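What you see is the complex with one protein chain gone and the rest in place.
Should a chain be cited, it is by its letter among A, B and C, assigned in written order, with residues numbered from 1 in that chain.
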Amino acid sequence: MKHLGAELAEIRAGHAEIHVPFRKEVTQQHNYFHAGVSGAIADSACGYAAYTLMPADSSVLTVEYKMNLLAPADGEKLVARARVLRSGKTLKICAADVYVQKNGAEIHCATMLATIMCLSGKSDRAG
Amino acid sequence: MKHLGAELAEIRAGHAEIHVPFRKEVTQQHNYFHAGVSGAIADSACGYAAYTLMPADSSVLTVEYKMNLLAPADGEKLVARARVLRSGKTLKICAADVYVQKNGAEIHCATMLATIMCLSGKSDRAG
Amino acid sequence: MKHLGAELAEIRAGHAEIHVPFRKEVTQQHNYFHAGVSGAIADSACGYAAYTLMPADSSVLTVEYKMNLLAPADGEKLVARARVLRSGKTLKICAADVYVQKNGAEIHCATMLATIMCLSGKSDRAG
Partner (left out) sequence: MKHLGAELAEIRAGHAEIHVPFRKEVTQQHNYFHAGVSGAIADSACGYAAYTLMPADSSVLTVEYKMNLLAPADGEKLVARARVLRSGKTLKICAADVYVQKNGAEIHCATMLATIMCLSGKSDRAG
């Protein structure tokens, strides 16, 4: 995340928002944000949103995600907003939407569904 | 759809809603609606929503879908609501949510993302 | 499953195979097997494959699945073959492929990835 210049812009119970300002390093050949960046911040935002609903000593594990790309991410800032759709004890089902901001407007670039696992007092994948 | 007792309750540009009233035949061992029914009506609702944005001689082909199950579908009526997130010429990216109605309340049971293809003047899968 | 005329043709550690013979009731307008039938038996085969690797008192819960449709299911018998890719204590990640048999050949119709949860000594969704 640090590598991408991403910042956690908002976090509250069941929600998280991550921003990435435009930088040449996170774009592809057309100067749009790279789709991999949309995927990475959507997944991270889901993890943070899920984590707000877990006990303090938990760690977060992404089980799976699916993303549809909707439009080119042509703009000044990339924004991922995630929310928990279902908060089970072990699994949190999350959705995230990615928008690009340009000239004061937002375009919907991508949408993700993700399954996040809560590992209680563990620090490694144990699925 | 007919087989499931499903009815198209609403259709307008980019949206569709399908209902299935409770019947013993569409439930599983706990008398909840079967998850397969949620999947079938969510997929159908996505297809109808996509079709509203296609030329008249088109046919609809489901390319893929992904569904997360969120809660048991315990209730009197199952409702799938679909909307088109992105309407390209060839592909429509759709989302659907499935709710179960019980005693006047709605519970969110499942959520789907689907990619629907528009086949112009063709009647078979040609991907 | 019974409703679809489906039979569990094979089951062994980490694998399951389900067959559906051609019947008018499970086809769509072109006399192909309905895509919903492919989805239902792929999901069921994943559940059975996962169950072979769970303790005896467990129950099986489908967390999510994603399916790509590859070709029309035009043939005499529909066959879903599932295998467990990763067997964690709580989650089993499974893949299934659906084939249609026609005149002695098999065509690959659909492919699924699914996340199946093991509920120990419970009988309901508790995610």
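Here is the rule we use: a residue touches a chain if its C-beta (ideal position, glycine included) is under 8 Å from a C-beta of that chain, and two chains touch if they have at least 3 such contacts.
All values reported here derive from a predicted model rather than from experimental measurement.
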For the chain that got dropped from the picture, name the residues of subunit C it touches.
66, 68, 70-71, 85-86, 93, 95, 108, 111, 113, 115
Where subunit A meets the left-out chain, the residues are 3, 25, 30, 35-36, 39-40, 43, 61-72, 123-125, 127
Touching residues on subunit B - with respect to the absent chain:
63-64, 66, 86, 88-91, 93, 113, 115, 117, 126-127
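In the analysis below, only the chains that are shown with their structure count from here on.
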Taking each chain's centre as the mean of its C-alpha atoms, which one ends up farthest from the centre of subunit A?
C
Of the chains present, which has its C-alpha mean closest to the combined C-alpha mean?
B
Take the average of all CA coordinates in subunit B, do the same for subunit C, and state the distance between these two points in whole angstrom.
20
For the pair subunit A and subunit C, the C-alpha centroid-to-centroid distance in angstrom is 31
Using the touch rule from the top of the page, what residues of subunit A touch 2 or more other chains?
66, 86, 93, 113, 115
